[in-house]
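Notes for the one structure printed next.
For this depiction, one protein chain was excluded, whereas all remaining protein chains were kept in their positions.
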Amino acid sequence: MHMSDALVSPGVGGAMWAASAGLAAWSARRLREEMTDARVQLMGVLGAFVFAAQMVNFAIPGTGSSGHLAGGLLLAILLGPHAAFLAMFSILTVQALFFADGGLLALGCNAFNLGFWPCFVVYPLVFRRMVGDKPGRGRLTFAAVLAGAIGLQLGAFGVVLQTLFSGISELPFGTFALLMQPIHLAIGIVEGLVTAALLAFVWKARPELVLPSATGPVARPTSMRPVLVAFAALALVTGGLFSWFASTRPDGLEWSSAGTCGREEPAVLQDRWHRLCAGIQEWTAFLPGYDFKSSTTDGEPVAAAAAGTPEAAREPEESGAPHPAVSSGTSLSGVVGGAIVLALIAMVGLGLRLRGRAEQAGG
Amino acid sequence: MSHHIVEARNLEFAYPDGTAALRGASFRIEHGESVGLVGANGAGKSTLLLHLNGCLLPAGGEVRIGDVPVTRATLAQVRRSVGFVFQDPNDQLFMPTVGEDVAFGPANMQLPGEEVERRVRESLTAVGAEHLRARPPYRLSGGEKRAAAIAGVLAMSPDVLVMDEPSSGLDPRSRRRLIGLLAGFRHTKIVAAHDLDMIRELCPRTIVLHEGRVAADGPTAGMLGDRELLERCGL
Partner (left out) sequence: MPRIDAALREIGALDALAAQDTPVHRLDPRVKLLATAGFVLAVASSPLREFAELAPLALFPVAMLAAGRVPFRLVGRSLLLASPFAVMVGVFNPLFDREVVAHWGPLAVTGGWLSFLSILARFALTAGAALTLLATTGYVGVGSGLGRLGAPRALVTQFLLLYRYIFVLADEGARAVRAHALRSASGRPATVRVWGSLAGHLLLRAHDRGLRVHAAMLSRGFDGSMPALRPLRWGRADSVFLAACLAFFALARFGHLAENLGRLAVGGAP
């Protein structure tokens, strides 16, 4: 369930990066006093364990999902939330770098979805509270399953929201949420069961790893502060970036198309609101099938029927995106140009490669 | 610490889960000695060695290196004079390349760059591993890993070398090479091993550990011939 770069807008990606980087810096500061205890080394080695254990697994049929062991939750249990968050951050980075799983811009989103929720929310507020100080095995299992499921629900919902606000996928909120949440409920329960089986084993062999003594530094994670701080930071950053983006992006789009198509199109700018209103009307007047009443010439499109349902919740950024002028990339010349460019790039690549070979052979 | 004496007095230690691993072990090792430490699996060899550089602190009794007792306050000093080669070189080679790993210790000692470089070169040469310098540790064979791990310890120029099963997992030729290498060091050496032949070659003196206590301590030749003793200590 990795959010992909292809579906993230810079605004959303940036906001989530800011939130996750802030959390990482804060976690690292909390750990600084403990740099000489074993926590940092354990972070590295147990992070590697989670990475390996996620691959020693049975795939969940039919979902194409790679979610297995609830790594964030397990790490939070073993290392405490701060070290666990850093470890998750690294694991996700490795996956992004080596397996193109997720991506660099989406790394902030993924760290938040798969790190923040389990480490700073689910672990202290669900898991710790449920297991108490003297849990039995059944209780431990139940807590792990519940925590795993809740964590993944939150994470999946994060993906839905990030996708929605990015406005790159056209999936309506309701549809996407209805797709994601039940699938991830199933996955979350499986993850919880798997994590519980692991915990049950460790609990029997080395209970002190699962529940370090209540006085240890690991066992004070129930403070709400990190949660509140992260939310506040996220809200601020999102609000700021988002409003900036919402106001600049549609204009930016038209400005650039106007600038390079070689003719001024002031009408486009004025037209924008007209078309926006018209677009919304067209939406509400739902027309089934294809009704090509649109005539599309550059810069003069009439919004045609969209087969989507009206989404009152659509953000201005998003409702702006489908409607502005058809700009260069969509015209035939744009496509032809794109193909030419790609051919040129392929030649450059080939040339560089051959030169490299020649150098290698020569030297 | 001109005299690299290693002394343990009535060492006691139990792991957090309650396993009593040491139950009053005592010995004294003089400057320049080579001592073998033998004992069955679980006899407490590794645990004992980990006390010698303060990786574990005793629950009872004490360890002295020279005239310095090993306590939390003297750790830095002790660790500079006691070099520790771990049982599994994977635990010890944690840096991205062999060269960086060997440089880890000297760099932590705040030595100047050229000095670090010199020590890296010298200790890699000493173990015959110059060619491994740029390689990542996880791509090495067992013997190469062992050599790199030893180089990392030598680079800190310790007075005392503590080694936990240095020959385990080596093929006969690597093992011979290692023995030759260790025989050439003039350090005070303490070698824990199941490889009694190696002990016989390297260490004039042997300590036998049994259930956390010193069961015998004396010249290797006599001890390793004592069938009854070895039998009793599970060897």
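Letters A and B name the chains as they come in the text, with residue numbers starting at 1 for each one.
FYI, contacts are C-beta pairs under 8 Å (C-beta built on N, C-alpha and C of every residue); 3 or more make two chains touch, one makes a residue touch a chain.
Remember, it's a predicted structure, so these values are computed and weren't measured experimentally.
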{"item": "Displayed partners of the chain not shown (whole complex)", "value": "A, B"}
{"item": "Omitted-chain contact residue, chosen from A:G80, A:G103 or A:P124", "value": "A:G103"}
{"item": "Residue of B:M156, B:L202, B:A215 or B:L230 touching the missing chain in the full complex", "value": "B:M156"}
{"item": "Footprint left on subunit B by the chain that the document does not show", "value": "50, 53, 55, 75-76, 79-80, 83-84, 86, 88, 90-97, 100, 103-105, 107-109, 134, 136-138, 152-153, 156"}
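Everything below uses one rule, namely that only the chains that are shown with their structure count from here on.
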{"item": "Chain centre separation in whole Å, for subunit B relative to subunit A (CA means)", "value": "48"}
